[in-house]
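A single protein chain has been omitted; all remaining protein chains appear in their positions.
Now for chain A:
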């Protein structure tokens, strides 16, 4: 990795501005929006309030009316007053649900802020329901509450709760962790297969019957930078982590694949033969978008924990300058390799006090601001160009073939600004 170290040093040891205050972020329930599409036999039952249900339908932006595989068991006053036994209520709702949806093989009971505050024991419920509905349905639980999780940490909590129930194996296998769009996952599997690496196990698998297992000879790679708890849970099962920059852009994808190739003894010739063509395509595609981005400044508000790897991509491969890189949480083991590569200069910040951060962004007047949906239009109205961060989570952006699309997500707001001529012709 030394060859890639920036000449002015990286950001790994840079001082981090830690703030707390109002956070303009989603809670972990939001992850359900993509997880329920990824796991095709899973249903996510949130035990929460009307707010939780409203969040899920608002965050989805458009409603997914193809009978979504998620729902909210809304707590009512009788539940709070202890007039009804929450466990009995959950049993009834789950029985009704599973009767209506026989295609469901795994059910996640998802804790929310209210269910955590009134301490509804969802672990107990999951255990009991697993016994009732075994072997057809497996019931697990995790918390996606805002008091414990930020946006993408919901996926982390979900995957972490699956780790203890994964089958044990002594096989030396690669486990790739993190939800990817199917098309991207297939590209990744084909790259690894071409290098002779396999079988590759996936977490989450598309269906419960798949053969994902873990043990002391498992090595695992993460495709998402927000999987800290899952990382810890897998290490507790004896698996070993392969640290690497995350597979965004040409450089990130190559470094990520190289970490795996090195672990599995793939020769340099094979590696080059497999990666040369897609690398060239990625570079070409990035170059087109980079024409617009080169020399421009970028400011990241904290959102998904993708900020550090994406700042690395934008500065190194698209010629941008980072002013501030905010992340909800920084996890040195996971984010360290990307921080090593991110050229020194930007303010690295963790957590958020949104009004103070907005003051900094207004003072810096970046060419492009990456922020949440609540901030984007107000900042545009102040004349700043923005890219809403949630699109980075909902769009296929990993690996070589998507590198150009990823750069395009950032260049489009700037291109749009350039093509609109709304003032009088004079």
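In the analysis below, a residue touches a chain if its C-beta (ideal position, glycine included) is under 8 Å from a C-beta of that chain, and two chains touch if they have at least 3 such contacts; residues count from 1.
The rule is short, and it goes like this: contacts and distances are computed from a predicted model.
Hidden chain, UniProt protein name from the list "cytochrome-c oxidase", "ABC transporter ATP-binding protein", "Light-independent protochlorophyllide reductase subunit B" or "Aspartyl/glutamyl-tRNA(Asn/Gln) amidotransferase subunit C": "Light-independent protochlorophyllide reductase subunit B". Checked against the full complex, the candidates A:168, A:217, A:288 or A:377 give a single residue touching the omitted chain, namely A:377.
Within the whole complex, the absent chain has one touching residue among A:11, A:35 or A:90, and that is A:90. Across A:11, A:29 or A:361, the single residue that touches the chain missing here is A:29. Only one of A:59, A:140, A:188 or A:227 touches the absent chain when the whole complex is considered: A:59.
The omitted chain makes contact with chain A at the following residues, 20-30, 45, 47, 49-51, 53-55, 57-59, 61, 63, 65, 68, 70-77, 79-80, 84, 86, 89-90, 92-93, 96-97, 113-114, 116-118, 145-148, 150, 355, 372-378, 380-381.
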